[in-house]
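Encoded as structure tokens, the structure appears first; notes follow it.
For chain A:
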Amino acid sequence: MPVRNFDEAIIAEQDGSETRFTYDEFFKLPLVKRVNALVALKVRFFKAGKQIPSAEAMK
Partner candidate 1 sequence: MEESVSAVMRGLGQNAAGRTDVLYSEHLQARRARADRMFAVLMLVQWAFAVVLALLVSPYAWAGKTREFHPHLLAAIFMGGGIALFPVLLAVFRPGRLVTRHVIVASQMLWSALFIHLTGGRIETHFHVFGSLAFVAFYFDWGVVATGTIVVAADHLIRGLLYPESVYGIPNPEWWRFLEHAGWVVFEDVVLVWFCLSGLKEIKTIAARQAQVESLKESEEAKSAALEMVLREIQPSLAGGAH
Partner candidate 2 sequence: MTRQRMMLGFGALVWVVAIGCGFAYLFNYSVEAGTPASAPERWPAASRMQAPQGAYTLVMTIHPQCPCSRASVTELNNLMVLLRHERVKGYVLVVKPADVPDGWIGTESVRAAGRIPGVDVIVDADGVESARLGAATSGQVVLYDAGGRLRFAGGITPERGHLGDSAGRQRILSLVRTGTADGQGSLVFGCDLGATICPPRPHPGTSGL
């Protein structure tokens, strides 16, 4: 069972809106969408209410 390094992910969409995902919901998204969001710095990760770096979230 992988360790859950984040509780929530927020992705900034192209139209300016933001979408929230739980850990499980984020990993159900298509791989390409997840990779693009990470590389474009459009996703923020949170653990216990505090924002954490992407690198820490993806460990």
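In this section, a contact is a pair of C-beta atoms (placed from the backbone, for glycine too) under 8 Å apart; a residue touches a chain by one contact, two chains touch by 3 or more; residues count from 1.
Selection criteria: all candidates are chains of the complex that A comes from, given by their letters.
Please read all numbers here as calculations on a predicted model, not as lab measurements.
**Q** Mark the candidate that touches any copy of chain A in this complex, from 1 or 2.
**A** Looking at every copy, the candidate touching chain A is 1.
**Q** Under the touch definition given earlier, write down the residues of chain A that touch candidate 1 in their complex.
**A** Touch list, chain A to candidate 1: 2, 14, 31-36, 38-41, 53-55, 57-59.
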